[in-house]
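A single protein chain has been removed from this complex, and every other one stays in its place.
Chains: A, B and C, in written order; residue numbering restarts at 1 for each.
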Amino acid sequence: MWRKDQVRYGMVIDVDKCTGCGACSVACMSENNVGVLHDETDKIKSITWLRVYQIDNGKPFPDTEVAFFPRPCMHCQGGESGTPGQGFFQEDTDPDAAHTPCVSVCPATATDYDDATGIVSQIPTRCIGCRYCVAACPYHARYFNWYDVPWPKGTPRALSPFVSPRMRGVVEKCTFCYPRLQQAKNKTFLDGSEVGEMDYQTACTEACPSGAITFGQLQDPGHKVHKLIKTDHAFRMLEKLGTNPKVYYTSKRKWVRMLADNHLSQAKAAKAAASGGH
Amino acid sequence: MRRWLDDLPKYADDSSWWPTGTTRCRPEVFLLWLGLPLTIMAYFTVSALLVLVLGLNQTNMNDYFAFGVWIVVDLAVIALGAGAFFTSFLNYIVGKTELKPIVNAAVLIGFICYTGAILMLGIDIGQPLRGWFGFWHANVHSMLTEVMFCITTYAIVLCIEILPTVLDNRRIGKVPEFGTFSHNLHTIMIVFAAAGTFLSFFHQGSLGGMFGVLYARPFAFRGHLGIWPMTFFLFIMSAIAAGPSFTTMCVMITEKITGKRLTTHKVKMLMGKISGWLLLVYMVAKSADTLYWAHFNLPAAGVTFDSMFHQPYGIWLMWLELGVCGWLPALMLLTPRVRESYGLMFVAMLLTCIGVTLNRFIFTIQTLALPVLPFEKFYAYLPTWQEWGIASLVLGHGLLIFMLAYRYLPLFPQEPELNQQ
Amino acid sequence: MDWDRRTFVKFAVGAVIGVHASPLIPKLMDDSTIWTQNWSWVPNPEGGGVAYARTVSPQTGTGVLAKIVNSRVAGERAIRVEGDPDHPLSQGGVVPADASALQLLYNEEIRVTSPMLRNRKTGEVMRITWSEALDQLAGNLSELAKSGKAHQSLALAPDPSDVTGRILSRLMHSLGSPNTAYTPTPRETMALAGVFMMGQPFLGFDLANANYVVSFGTPLLEGFGAPVAVRQAYAKWRGYPKNPGTLVQIEPRASVTAGQADEWLPCKAGSEGALALAMCRIMLEEGIYDKSIESAYGFDDMKGFAGFKSMLMKDYDRNKIAKMAGIPLAKLIKITLAFAKAERAVAVCGPGNSGDPGRMYDFMAVLALNAFKGNLGKPGGVLTQQPLPLKALAGDIADPQQPPLAGGERPFNVNNVNAMAKAALAKKPYGIKTLILCGGNFVFNGPQANVMHELARKTPFVVAITPYLDESAAVADLVLPSTHWLEGWGDSTTPYGSPVSSYGVHRPLVKAVPQARDAGDILLAVAQRLGGKVAEALPFKSTEEALAKRSEDLGDFEELAEAGSWVQKKAIYGPPKFNTPSGKLELFSMILHDLCVKQAGSADVLENMLAYLGVEGGAKTAFLPHWQKPAAWGDLKGNKLLMQAVPSLRTTWGGDAITPYMVKILPDTMLAEQDKLVVEMNPITAKALHLNDGDLVQVESEEGSLTAKLSVYAGAAPGMVFVPVGLGHEAFGFQVAGKGMNFNNAAGVTSDPMSGMPIWELTGVTVKKARG
Partner (left out) sequence: MATHQQAKKQRSRADWLLLILGVVLGSAFGFWITPTILYAEKPQPFQFDHKIHLEQVDDGCKSCHTFREDGSFTGIPDIESCKECHSADEALGEDPAEKEFMKYLQADQPIPWLVYSRQPDCVFFSHAAHSENAGFECSRCHGDHGQSTSLRPYEYNRITGYSRDIWGKGPIGLSGPPHRMKMDDCAKCHRENGVNGACFVCHK
């Protein structure tokens, strides 16, 4: 349960600003030492912490519209979304009722929900590779290392020392670039300052050339994300499942909001599932 | 050299190890028979080495089908192996001593199923050497933790439960220490039966719970009763319904192959009746659960019943599971005339076992095949030959153990009596 | 005591219990587990102090920061390329190619690590020393020069305006070869259109300040100009609760830009210019245009020539054009009215989806539309850039005596690598003996890749100066390792379409390949070896020195290098200065007219010359912004389709190859099933050709063919096939090579009638089911 001395990091992605260029994905991979396999067209074995989905409104030429959906880990808290009156309106105030879908299922405690930050961790060295969390995540944000990463000769020189490369047989996922918070905190220990909004930004947020991604503390009125999640164009993916994610989206386009939020009519659901995204 | 060869039949003569009052096939015929499980085991070994050395990329599992055929087989054999705990429970605790003639076989089948499942789980995880983290760094909230603890401890209980049967071997039993030990074990078996019942009850439930708690997976998620989702109870019910059927089926198959009568038909009929009643109760619960799920759980998640089924995992699977392999065998087993017929009862029991296997398949594969993200693709899954190799372990090592046990251990106390020439 | 079996068993059991009571077993178990956490084949990057270095990527013109870790043992290495928040044009954003540049930089499997000599017959490759390599190249050139065949050499480089391009051009000129060509860019087309109409070669679009933008078939969000700056402008048009800016995209496919646009006008491919003129006509008819256009030169009829107004009234009827372009008239009118009434509206022209330099008359038409809107020099309109204050490297060099391979017959110089290659292959006017490929990977990027490949194969001596073992290196006799932009000196100039001019300098930040040398350094060393006139023309020891000379007027060189970039401080607002003969905006271009007449010799031959160049309509409209039917339309016979490229920031348009991370994020509508190119087609078209989604198809043009998987996409215009560009490398390692097929193998390259630039926006192709 959120207390006043705790923070809740979250993200707001403006779907209307996203141009699907993939800079966020690539920046994420280079920040987090993600490898490249022989065959990356096999998307269900390919590791993309932040995947950009292309969706369309399913209408024929010339009424087709497309939009892009960058999908990091949602850092779900689980449970019922609270109301403003209950203190912190994004989180369930009953700690027993709130279960992050993936955290509660891990048998080896390789992932946890940090009450101080609201960030869901993943510790590859603890992971036994049972993939139960992968099955539990409705956003497909968790990835299993099916292969040893083949690093071409010389390329390990470009690896970041701030993120530990993973071995095969373990699960990994977006961490909201937690090592960046570790670095930012390091500095505060030295000079006694606080971690400010701009001191901790994720790699994708920084990289986005159209500024579609905003990151910060959801509960802090001084942060941009706090205001953005209050607009009436804001929504979360699969809100109805009760995952209570901390990644919000905004779009003016109604079809986009409808599609992401599982307001599916029967026919649409069948169609979406049959034809798939792009 | 020659002498030795001539003496070979003498060396190979294992008749002194056979259970008292029984006859078995000649050693060379038995060796030929052993070829079958050994071949399967060889296939398993090659597959296992490939997976362990090269990794899980040898399978067709992926980030959508995080679980594959191994989990399906695991869940299925554990459910089918439930005959062990439930028969022991009825025999030792409830006092249904009529089941005594079949309880040894039930326990052995349970042992086979559980050890096979554990071995497969060890290969299924990406980091087998870290498997013990699940115990050492256990997360008490995870259903899988419960499963891991219960399966391992229950496997140990099963070892203890079959120990007396092993010690009752004609030759081993002659060693005085073993004889005493075996006798003492028999007297306290009720304790292990109780422990086994408790453990097994729980992990059958937790296996179901594993799916029922996936609240972000609308296909699997179910409402909770206390801290347990409905699937917890459904899995227990289906397992104890199918377990006796499977045990009896195995006995029947053995009878057909060996050409001997191993238990009286009365015992089998009793097992069938138990299975039938339990299946009926289960089917009522399962049908109610399905209706509730379709009318309340699914709409709450923003999806519809129809959107849950896509080819090849169409709605036909559900009808097959609930109708042909659910209600039908339940009603059949409850019909005395069916039970009286060896063949019909076998068919009904087979359907029951297929039904529970199908149920585990649907919960594992269909849950994952269903894209939850509205714009995600629908995928299907087919295992690789390596996956089949590892999945066939249960068959291979099951046959091997069962054949050896049948040959040397007094599994069927009624056998000498029923086969008197 | 008897030591029998039972005793022994007891002892053994005891020993086993004892061993288990010791830490051996749990420790072994624990350690074998820790071993899995520390596998030797999983890299273990060493930590260290972090520093950021500013630089500018010459690939995209983006200001970036290289994040460099200085480790105690491993030394300095770059671990990331991030956007530079302080760069005025990129403000922290970055594009995939730059963010993953390190994957190319550090991959020793794809870098040229030392000079190499290839034996053509055996294919054997021999590593040689730099001195041997330079001797080889200098020897070859000096022999050519001595035998009076200096002109029989052709040098290609990616950019005529960067320091390497300047050095190369001086080297070739002083050697006596008129044959230097560069990757064609829309900057050149824009310069021509700008000079002809306004006397201004450097024009840009003030996108960030516009609130109504109409893009004529140009992929604004897929790689137009400086991609980060364009995105930042785009982000300004999006807001809450209402969008402050409107984007209208005119193009045949529901592309990224079309998808994100407020309005999408799916026109027939190639009709964009006509639509711009139809919009002028509507504005004229509705009286909603900037009245100062009436005083432009050529607005009204002139002696001997019809004016722009007459031409509009005659040829660009709204009904006719809307019908021709296949868009609803009402929508065209609605857009035109909104454009005319918007406070700060701009019409944008640029490279086509295929990344070609664009059709000059289309650019002129769009400029005319902007003039009708009256946005020249206004915020949110078309601006003139301050010319980059760069110095020439040294004094002028006399033009070589021989005419160039191609383009000599044209009224003005053009840069057409394709025409030159074709001329050299046809040996008309002459063949070539030496081909220098100085970066740019022309054998892959083409624009007609097969032609470049054939040229390389048929030329006796081919030199590739390249950082990578790319397709060009694969066909070269001599391969010289040049530096990656993070390793060496170089520069880059204003990206296309930018409202302000900018200059980027990149310097050595890390060393990945110790043997690599700056391409400029290599050319300078060759010049030194050649001596004489050539050495005189290039009086520099190093690229760095040449850069310092070039940027003298930009202040202290060290400071400039450290800052990485120079950007024009303020955009130039106010009435533009027209450096035209009339001193006014010229709708009738006197410059173009005079150049043509001069080339033709007399007004009488003019018509013949225009006809020879392929300018339809002849002199009546040749000097006015007008619309020419695309050449590819002429090919559309039988069941031919028009092929257009699908650009994306997840692939590349020329320049460096796609990186492994970019391959990784390709959607399955571009690359599928490990290695298959995916092409898009409208369901109706597919049905007419009896093709289904997922079919393997053969896309065939006259120049080449592609095998691809068909993706049926409702957002694709009927009658067309859309092919991703930038895939299909044969080099660049297992992560990139063999993925998809190269669009530029099938692209049909023609010359723009007037500008003479190579264009390949549309190609007539047949699509049929592939066998097997």
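As a convention for this text, a residue touches a chain if its C-beta (ideal position, glycine included) is under 8 Å from a C-beta of that chain, and two chains touch if they have at least 3 such contacts.
Because the structure is a prediction, the values reported are computed rather than measured.
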item	value
Left-out chain, listing which of the shown chains it touches	A, C
Contact partner of the left-out chain, one of C:Ala15, C:Met126, C:Met302 or C:Leu636	C:Ala15
Residues of chain A (touch criterion as defined above) contacting the omitted chain	110-112, 114-117, 119, 121, 123-126, 162-165, 175, 178-179, 181-183, 185-191
For chain C, the residues touching the chain missing from this view	1-2, 6-7, 10-25, 27-28, 31-32, 34-35, 37-38, 40, 44-45, 47, 49-50, 72-73
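Simple rule for what comes next: only the chains that are shown with their structure count from here on.
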item	value
Overall pattern in which the protein chains touch one another (line/ring/star/complete/other)	complete
Whole-Å gap separating chain A and chain B, where each centre is the average of the chain's CA atoms	40
Numbers and ranges of chain B residues touching at least 2 other chains	127, 130, 133
Shared-contact residues (touching 2 or more other chains) in chain C	36
Touch list for chain B against partner chain C, complex	127, 129-130, 132-133
Chain C partner contacts - residues on chain A that touch it in the complex	14, 16-17, 19-23, 25-27, 29-31, 33-34, 36-43, 46, 48, 51-52, 54, 56, 58-62, 64-68, 125, 148-162, 165-167, 169, 203, 206-212, 231, 233, 250, 252, 278
In the complex, chain C residues that touch chain B	29, 32-33, 35-36
